[in-house]
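The complex is shown incomplete by one protein chain, all other protein chains being positioned as in the whole.
Entry: chain A
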Amino acid sequence: MSENLSPTAERRAPRVVVIGLASCFGCQINITNIERHLMDVLGQIDLGYWQLTSSVPMPDEFDVAVIEGAVTTEEAAETVRRARERAGSVIAIGSCAVTGGIPGMASGDLAGHVEAVYGDAAPDACGDLLAPRPVSDVIDVDAEVRCCPIDPFEFVRVLDGVLYGSNRLPATSALCGECSRNEKGCFYKQGVMCLGLVTRAGCGAKCPALGRPCNGCAGLSPDSNVEAARYVVGKRGLEVARFNDALEMFNAVAINAAQGEE
């Protein structure tokens, strides 16, 4: 938003809409998981549209558009372009919206995937299919909430940042550092592959702390050193090809784009 609101301002509550595109809707559902604080969060906004909870149609005017899901059709692309025109701020939430996520895995070979699933041609109900892409490939995005699913408290922090301003800079470091803070040891020392080497920090390395290697859902760090990570993987006796495959789950769009430039 061009002008940040003061929490004290006697003015109308910011109008927020929540738009769901190609996704499992899990991130939207996760927002409802902050039960204890949900009324506080909703109390500061005018929630004009949330398909998940209400069949009231999308209003013509709003201040903040929250978008979940990847753009996979021409209709969806038009929806986000319209949202961009109307909203002061756009927040992309979840891996699908931020990196292309799981739908993005089809981005390299859309025709092949359509054929495998539908045979000759996709039914009309699918709409006018596009290679799946993150919201930021279609419009400018002001803020993002990463991961699959999102941490709802992170969503609240990002929403507050958009509404009132923030002095917090999104991290671009790789995840291993957050893991070292948790002091639970490294999967590579047990011969287990983990994508924390190149995945963007910010989640607190929750999965590794709970005994599960990072699957890269926050997306590649813009400062990731994938070559050095491949060297680590190889040095630990693991297959680099497996590492490359694993990276595709949440980064296929970025990897395809990088290969296209080469």
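FYI, contacts are C-beta pairs under 8 Å (C-beta built on N, C-alpha and C of every residue); 3 or more make two chains touch, one makes a residue touch a chain; residues count from 1.
By definition in this document, contacts and distances are computed from a predicted model.
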Missing subunit (named according to UniProt) among the choices "Hydrogenase", "ABC transporter permease", "GMC family oxidoreductase" or "Ferrous iron transport protein B": "Hydrogenase"
Contact residue for the chain not shown (choose from A:V41, A:M58, A:M193 or A:I255): A:V41
Touching the absent chain when the full complex is considered, from A:L47, A:A106, A:L175 or A:A252: A:L175
Among A:V17, A:V98, A:I139 or A:A229, the residue in touch with the chain that has been omitted: A:A229
Selected from A:L130, A:L197, A:A218 or A:V253 as touching the chain missing from the view: A:L197
Missing-chain contacts mapped onto chain A: 7-8, 34, 37, 40-41, 43-44, 153, 156-157, 160, 163-164, 166-169, 171-181, 183-186, 188-189, 196-198, 201, 221-225, 228-229, 231-232
